[in-house]
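After the structure tokens below, expect a handful of questions from me.
Yeah, one chain of the complex is gone here, protein chain that is, but the others are all in their spots.
== chain A ==
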Amino acid sequence: MTEEPLVRWDWIARNWANGGPTAISALLENHVVMAFLPVLFGLVVALPLGLACVRWRWLYQPTAALMNVTYSLPSLVLFSIFLSVTGLTRSTVVIPLTFFALAVLIPAVVDGLASVPDPVRQSAVAMGFRPARRLLRVELPVAVPVVLAGLRVATVSSISLVSVGALIGQGGLGNLFIDGWQRQFYTPIVVGIVLIVLLAVLADGLLVLAQRLLTPWSRARRTA
């Protein structure tokens, strides 16, 4: 028996786009969708919920506690809970991952709004901003760097967590791991790891770029 190489390039070439659902490119696409939807849903929910937690302070402690408990649950447990509701579909992965994203994003929104310096908020009031406009034009924009920092964590962890979905056949690139383990064939595993890491680095890089473009005013403030 000849020694199995770590990477068989011909296998990659044959399976990159073979048209089937197990093609690497199809898995990559699935992975991207399943990793980003939870972050998107998470952000949409975390913004109003975070605002509510700032407006009604008593809400924050129970919300944060609930989110932390959710975060401490192994993702597999959550998947199995939703498996009975949503079956072997993407939703069984996307819904739990949305909860994980929320656990990071709600505190990020709350901390972001708390990061608005008091003199800034007060001068906005004194200039004659009404509450809604003050929130949209002053407080949220000033909160952006902190919210984006949370978004980076949520995005990268979501990209990594999707692979666990492979256990129910919805793991994007994670499916390559199962394939590899079952056949004692390393190439799919290496491909999966490399692509997930690249995806995470790319997504994080894009978010950093977005931060630079969105908040040119914040770069030096941290050192100031």
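The rule is short, and it goes like this: a residue touches a chain if its C-beta (ideal position, glycine included) is under 8 Å from a C-beta of that chain, and two chains touch if they have at least 3 such contacts; residues count from 1.
Methods note: contacts and distances are computed from a predicted model.
Going by its UniProt record, the hidden chain of the complex is named "ABC-type quaternary amine transporter" among "P-loop NTPase", "Tryptophan synthase alpha chain", "Spermidine/putrescine transport system permease protein" or "ABC-type quaternary amine transporter".
The residue touching the chain not shown here, chosen from A:24, A:49, A:124 or A:147, is A:124. Contact with the undisplayed chain is limited, among A:26, A:49 or A:138, to A:138. Within chain A, the residues in touch with the undisplayed chain are 117, 119-120, 122-130, 138, 141-142, 144, 215-218, 220-221, 224.
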